[in-house]
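A selection of the complex's chains, in situ.
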Amino acid sequence: MPTAHEDARRVADRVERFVRDIVIPYEDDPRRGPHGPEESLVDELRDLAREAGVMTPHIRQDGSHLTQRETALVLEKTGLSPLGPAACNTAAPDEGNMLLLGRAASPEQKARFLDPLVSGHARSAFFMTEPAELGGAGSDPSMLQCRAEPSGNGWRINGEKTFITGADGAKVGLVMAKAEAGACLFLVDLPDPAIRIDGVLDTMDGTMPGGHCRITIDDLFVPADRILGEPGDGFRLAQIRLAPARLSHCMRWLGLGVRAQEQALDYACRRQAFGRALIDHEGVGFMLAENQIELQQCRLMIDWCAADLDAGNNGNVPSSMTKVAVSEALFRVADRCVQAMGGQGVCDTNIPAQLFRETRCFRVYDGPTEVHKWSLAKKLKKGWTEANA
Amino acid sequence: MPTAHEDARRVADRVERFVRDIVIPYEDDPRRGPHGPEESLVDELRDLAREAGVMTPHIRQDGSHLTQRETALVLEKTGLSPLGPAACNTAAPDEGNMLLLGRAASPEQKARFLDPLVSGHARSAFFMTEPAELGGAGSDPSMLQCRAEPSGNGWRINGEKTFITGADGAKVGLVMAKAEAGACLFLVDLPDPAIRIDGVLDTMDGTMPGGHCRITIDDLFVPADRILGEPGDGFRLAQIRLAPARLSHCMRWLGLGVRAQEQALDYACRRQAFGRALIDHEGVGFMLAENQIELQQCRLMIDWCAADLDAGNNGNVPSSMTKVAVSEALFRVADRCVQAMGGQGVCDTNIPAQLFRETRCFRVYDGPTEVHKWSLAKKLKKGWTEANA
Amino acid sequence: MPTAHEDARRVADRVERFVRDIVIPYEDDPRRGPHGPEESLVDELRDLAREAGVMTPHIRQDGSHLTQRETALVLEKTGLSPLGPAACNTAAPDEGNMLLLGRAASPEQKARFLDPLVSGHARSAFFMTEPAELGGAGSDPSMLQCRAEPSGNGWRINGEKTFITGADGAKVGLVMAKAEAGACLFLVDLPDPAIRIDGVLDTMDGTMPGGHCRITIDDLFVPADRILGEPGDGFRLAQIRLAPARLSHCMRWLGLGVRAQEQALDYACRRQAFGRALIDHEGVGFMLAENQIELQQCRLMIDWCAADLDAGNNGNVPSSMTKVAVSEALFRVADRCVQAMGGQGVCDTNIPAQLFRETRCFRVYDGPTEVHKWSLAKKLKKGWTEANA
């Protein structure tokens, strides 16, 4: 009888075949768009994913999730193409939102908001980050300004948000706002005229459907039964998805890193210069060797953090460490692949340039590297203080 | 009486005012395009540049050029905006092509090909690099495959080229091809039906009018008097523009580096997080301090290399050293500005993201960093061998 | 019933207590010497280790070894002090030599050469590397010049060696020399008047008893039954110890990295500057956070490589990758600890300075980083070639 882990490997293999055979040929589809694939492309790919049995592959029929270690095997494979996560429904922010709703939503909330996400018929957005110029919450959530006021049998929400991934086209929204009891998370049907998309940000990345949006929430009414958990639970609930969502970014982009390395290796083995194949020039060969090492390190960090989560911990420290290590390493991997491929490397048609853009953003998204280091230093001090009390 | 150098400073000041006051407001003009400003935008900006007396500011009325050290002062200022070089006619490849034609063209060739370039009414392209997949000349010019055959009172040229900057829309072409006597440089009027633009490459940068083009040259006829110099002179002539053109990239992008640092500094002084302005966080403040140091180092390297050229040397070694140092440093500067600005940093609407893309390409263009290091190592060995003979 | 792994953890705990409580107080013993502890200090520490039950802790009474993964747990703890490996008999080159003899020696050879090593009453040396100025074998073993000629019932060996770790004071020698059949490994009793120690090299590191020696082998006679394996087996046998020995360096120095981080953290939490504890300056706090991440990455790479060896593979590629990753990472960790401690950091009395010296050498020893990258690039090309055949 196969172990669960072997089962996950089989899922991962099926996903890999799907992504390599079916998804990759779509990479030059004009519907990819500068800031994420258009809905019609996502829909088409998802139909193919259902056909191949790889829709939402990390969640089982009964709603249970693979372990994080198993999820890592699968999500890496969806990441082999920039279109893979959207196709297989393992993309941010849906992956994290599904996890959160699976753990914290009421049965009624699950039926209305979670089920269409899991089946891949809806996308979602998490309305958290706020504009810098208004002094809103960026890396520092305590600066949250969006307000929720009780109103009749529900709440009225007002505020501005930015970098709301996937908001354009999403059908499910999770909105963070501050009420008297503290931060709250509200579930909303989208689109809603009270949630205005002011624009899609002109960011360097471009794989997430719906892009990253600038939003105005103008007197949005939310019925009382659509609060997730209790008033004041907002930050606690956000913590549930925090570490796994952060880690799932690492998993997916590791897959794209593997693919970038494949392209760069192929180029370096074929292209001649100064009398030898590029790879036989140490200047290029060493870069690919460094990549091989760093990709392995990424995989090990992800597995380590995943095991920590699987052990029931909140994973905050391991996921901070892993996020920093993986985002910075994959950026270097991308940079070397670009350089190894020279003129071809700087072309957006090739995977290295795409990974380069994605990971440049990843170093900022989900907490910039510096915020994680700051938090790790605090933890180190706390540990020292306790040991020397 | 002002020295020539003071005069150049005054030109630089005038250029700076023009770029800051007139050009920068055009930065969100929709005609900028993903791979370079459209012709109508370039034309409009050039009319304004003529009005402000800053058209082709590094070449005097009599056709003489500022020294390289003086040119550095001026070109840095045109670089303060990604649109500045196109506006002031100091952009690549025109700047290098004008220099080459000024030194090597016959009076008739100058009248036909150089004059419209200097007046800013025409753009040019240098057809050198060839496709990797055909085993053509990339970083290694000895792999040149494009062929020129004598034909009647002239030549017939056939071949494929790629990364031909500015070809789309250029009126003047300099085409490198191999004849029996060796490499030759031909001057051609553009457009010409025998020079087919197969596409504009999807590169990460986007400031050069016309972008970088893929080209097929299909039986192009060039009259005998449109060869530059003599048959076989091609590589020697290319050397004339090599070091100055390489250096002028450094000058312009240094200007954009200065501007990126201004934006990042402004953001870091205004934006608060965790109870302080960002710049008061060492994690951010140190990045800006490092930028300040590296920008200064760039300026000093450029000045040093310029002085070497002004002394009449070919500048190959200093320009290799400077190109490596400046392109790599400005890339780091860009990267730090992006990181310091967080979510704003990864938006292409801001200068750091633009510099980040430009310098990523610059590390490959005009000889990747590795090719220059390879060449420098050869020079070191040669010096050692001679000293130990 | 405890698993073997739990058993190894208990051994590791016992070793840790011994090193922290007993060995560390010896760190300022004047007998440490500039290039390794003197014999009297080693003997004294080994008596204490026997008393504490931690002599040769990775080899069981019956001569069997802990698995590599288990060994990693134990050797990291011996590495907590620069004196720990010598005290517990887990130091290079003995650890690797014991492994090799355990696998390849005849029963008679084991009794004579291995047993006194395992009991900690003898040290050994591996005579492989040869002087650069003679064009001998350094990173490239094919350049081996030391010669073995048949002579009576044995061999006569002549040659020069350098960087022979621990030769001064060793009682057991493994000498690599080239015979007609190829490279051979010979076992010799030391000292021997035919093996002259010309000097101890003035290297930057200083933890290995006996230092690194320059040697002349002048007509050394070795009886026929003291060849290890068969004539021509030399390189194949060396491979047996290659990967595990390389990996054991990583294990030990990881322990010293942990200790350096402890010292730096302690200093940064106590020392005030500019109104705050050093660790509350991001410039310092971030360095310690980066260390925490890199130490974890080292541990994961070691465990991954150890698992590969435990699975019965030769571990060449994983150990190359791990050696590069760990030596470079620990050097950065050391460098940051030094910097965080300022003036204290550059003092050799503190662990960071010691780790800094050790890891600077480690980046060269057992194959410089560049040789491993070169070899990894070759493997990548081979893989590509096979996949594209």
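When the chains are written out, they are named A, B and C in that same order, and each has its own residue count from 1.
What we mean here is this: a residue touches a chain if its C-beta (ideal position, glycine included) is under 8 Å from a C-beta of that chain, and two chains touch if they have at least 3 such contacts.
Computed from a predicted model, the values in this text were never measured in an experiment.
This structure file shows 3 copies of a single chain, while the whole complex it describes contains 4 copies.
Here is the rule we use: only the chains that are shown with their structure count from here on.
Summarising the inter-chain layout, the chain whose CA centre lies farthest from the centre of subunit B is C. Chain geometry summary: the mean Cα position of subunit A and that of subunit B are 38 Å apart.
Centroids built from CA atoms put subunit C at 52 Å from subunit B. Centroids built from CA atoms put subunit C at 42 Å from subunit A. Contacts with at least two other chains are made by residues 281, 283 of subunit B. Against subunit B, in their complex, subunit C makes its touches with residues 281-283, 286.
Note for the complex: subunit C touches subunit A at residues 265-266, 269, 277, 279-280, 282, 285-286, 288-290, 292-293, 296-297, 300-301, 304, 321, 324-325, 370, 372-374, 376-378, 380-381, 384-385, 388.
Of all residues in subunit A, only 129, 132, 135, 138-140, 143, 162-163, 201-205, 267, 271-274, 281, 283-284, 335, 338-339, 342-349, 353, 356-357, 360-361, 363-365, 368-370, 373-374 touch subunit B in the complex they form.
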